[in-house]
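One protein chain omitted, others in place.
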Amino acid sequence: MLGQLIVSGLAVGACYSLLALAMVIIYKTSDVLNFAQGEMAMVSTFVAFTLLESYHVPFQWTAFLTFLFAILLGMFFELVFLRQAKDPTVIGLIIITLGFEMILMGFAGWKWGPDQRSFPFPVSNIETYNFYGLIVSKINFWTILISLVLMFILFLFFRYTKLGIAMRATQQNQLAARVMGIRTKWILSFTWAISSIVGAVAGMLIAALGVLDPNMMMDPLLKGFASGVLGGMTSLPGTAVGGAMLGIIENLFGGYVSLAFKSVVAFVIIVLMLCIKPSGLLAKHYVRKV
Amino acid sequence: MLKRNLVLIGLLTVTVFLIAAPAPAQQVRGVTDTEILIGQTGPQTGPAAAWGAVARGSGLFFKGLNDEGGIHGRKIKYFLRDDGYQPAKTKAIANELVDQIGIFGVVGCVGSGPGMAVRDYYTENKVLMVGFGVSGVTNWIQPFNRYIFPIYPLYVDEAYALTRYFFEQMKITKVAMFYQNDDYGKQGLEGVERYEKEKNLKVVASVSAEVTDRDLSSHALKLKNSGAEAVIMWAMPTHGALLLRECAKIGYKPQWGTSSTLSDATLMMQITQGLWAGMIHSNFGDLPDSNHPLMVKYRAWHQKYEPNERWGTFYYAGIIFAEPLVEGLRRAGRNLTPDTFIKAMETLGGWQGIGMPITFTPTDHQGGKHVFFGQVQPDGSIKRLTDWIKITK
Partner (left out) sequence: MDIKRSYYEDIELFKSNTILVWSILLFIFLGILPWLVKTYHFLGMSIYIVNLITINALVAIGLNILVGYTGQISMGHAGFFAIGAFTTVIFILNWGFPLWIALPLAGFISSAFGFILGLPALRLKGPYLAIATLGFGMTITTIIKHMEFFGGRMGLQAPKLYLFGTPMKDIHYYYVIMIIAVAMVIGALKLIKTRVGRAFIAIRDSDIAAEAMGVNLTYYKTLSFAVSAFYTGIAGGLYAFTLGFINPESFHLIMSITFLAMVVVGGLGSVMGSIAGAALMTYLDIKLQAIQDIPGIGPALVTFSQNYMSIGGISNIAVIVYGLIMILIVLFEPLGIFGFWIRTKRYWKTWPF
């Protein structure tokens, strides 16, 4: 029982980590909390669903086209809405993302209707692998795998490629980066594109694990956000740790104490952790100079 | 000088308004020589939008009815409003419907939360409520309210009857319960526990989930570890799909049972990818493909007016809730007032449209007291297991 709980906690946590990853990428470069992340992922997933169901496009091409759509969606949002904001406050930006979230939600509800559907993912969500008595469903296994691979790629990208370093520079001091010759406007668009792709992957995985309907991302987004905060909003490995911890703690609490308070406990624990380490577990706590 | 002028202007404006006050009056609110005004609120957007089909179904019924000539020379003017399942909005819409539009009654109105917010307001304003709430909670009959004519069978009794069916017909004694953590789920639990107590049994496991929970693996594990032969589920379609999947993953295949809320077999089969087969649930209305003459007629209307809508259980549920309203209007005759309508409704005894037999008496307004059980077949259709069973006294 314990092992089972941990494994499924890891799988769910992997989805949270991906969402957290998407949010942290944006936060690292633009200092914006993207609350529209969930809905952006959801719309991308619906696009994938339409391609798969109505046009019968094979999955690899669907994935590619969906990523393309995600890139365009992310860049559209950044270009049309965020860049137009003159001298925005932190909270003003949050409201803009929330407004975009409502637009996307309304659009998805309008275009695809509220009925639930099942997402035809190539990996079955019922068959399982059996590791020494521990049953891991195929979809859980692949979710964890895909998440880890994606995180690893992004980690390497940010640490070792020129573009990655440029992105980190933009986050630390945008003006200085511009002075150094980095085309910050492109960097920002690119950041949103990557974040949107990660979100789309998370969306498809979550839809495969559950059902596809316009509301499917509301809870995972919150948990993803919480994982990001837990791990530290400026640390990419932190998202992996945060997501895993959140998933496992939730499941353990649900399994042994009470299923009713499951979600709430996660938040309480996060608040407690934040009291001890205000910037999350793995992030460096920058003390601002006045 | 300025102050004096301002005061004078103020007085003038007030006088003008006082003189020009309009006030049209009506004989019976919501009834004219040619029209009867009926409204419905429902969640067309938001997390509960899937139940918006009910309101649209009622709309289809009224459209067909109007084309046939209406009732005693009056057509039904239908007002469909979206409340997003938020009681605050429902109350605003109720104000609009009563004060500005002036309706005679409401039909349907999905949701116990939104319904509770407006129940007293409608009662004060003598608005008739037929099929109110579209949920089998007991709030509509306790305390007794002469303006409300609920139709949806009571959850508590449904659960009780289902447990009894499992016990008597299928000889299952070990029953576990999975329920959603709100009044809908808890009333299901109450029904199951009531039956178990009568037989001196206990529910072997009782597992709840929040509406927004998306990971039910620990819930499935708990159910499996309890060793139950049957699991009764009182939840929403999403949880239905998730739970069945989780149990399939860990190789747990009990006999499943659920409420009529999940009786839309086509939808459930689709989102569970076939795992739904074998599910036993109660039904409050005829099956979607039945050959009942009224069903045939309604399906023809559906093809004619709204061919793009899915002919789902909750779409024609809107018709099931509107039928008694229309029958009551018919029986009340040309002289239509709230009182004549109530008297007419109370003459319905076992009256049946495409739903369950409906009876209203001067002391008991719970219209729907019957369900029948059906089992989902591998091809997605429902096989009737029983005839209409009376579940409420």
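Each chain gets a letter, A and B, in the order it is written, and its residues are counted from 1.
Following the convention adopted for this analysis, contacts are C-beta pairs under 8 Å (C-beta built on N, C-alpha and C of every residue); 3 or more make two chains touch, one makes a residue touch a chain.
Not measured: the values here are computed from a predicted model.
Asks: Of the residues listed, B:89, B:245 or B:365, which one is in contact with the missing chain?
Replies: B:89
Asks: Which of A:74, A:114 or A:255 touches the chain that is not shown?
Replies: Spelled out, the listed residue whose C-beta touches the missing chain is A:114.
Asks: Touching the absent chain: which residues on subunit A qualify?
Replies: Residues 27, 33, 81, 84-92, 94-96, 98-103, 105-107, 109-114, 222, 225-226, 228-229, 233, 260-261, 263-264, 267-268, 270-271, 274-275, 278-280, 288, 290 of subunit A touch the chain that is not shown.
Asks: What residue numbers in subunit B mark contact with the hidden partner chain?
Replies: Interface residues of subunit B facing the absent chain: 2-3, 6, 10, 14, 17, 21-23, 44-45, 49, 52-53, 56, 81-82, 86-89, 91-93, 95-96, 99-100, 113, 116-117, 119-121, 139, 181-183, 186, 210-211, 306, 308-309.
Going forward, only the chains that are shown with their structure count from here on.
Asks: Between subunit A and subunit B, what is the gap in Å from one C-alpha centre to the other?
Replies: Each chain reduced to its C-alpha mean, subunit A and subunit B end up 37 Å apart.
Asks: Which positions of subunit B touch subunit A when the two form their complex?
Replies: By the definition above, subunit B touches subunit A via 45, 47, 49-50, 52, 181, 207-210, 212-215, 217-219, 221-222, 225, 237-238, 241-242, 245, 248-251, 267, 270-273, 275, 310.
Asks: Within their complex, state which residues of subunit A touch subunit B.
Replies: 1, 4-5, 8, 12, 106, 109, 114-118, 125-126, 128, 135, 137, 206, 209-211, 213-216, 218-220, 247, 250-251, 254-255, 259-260, 262-263
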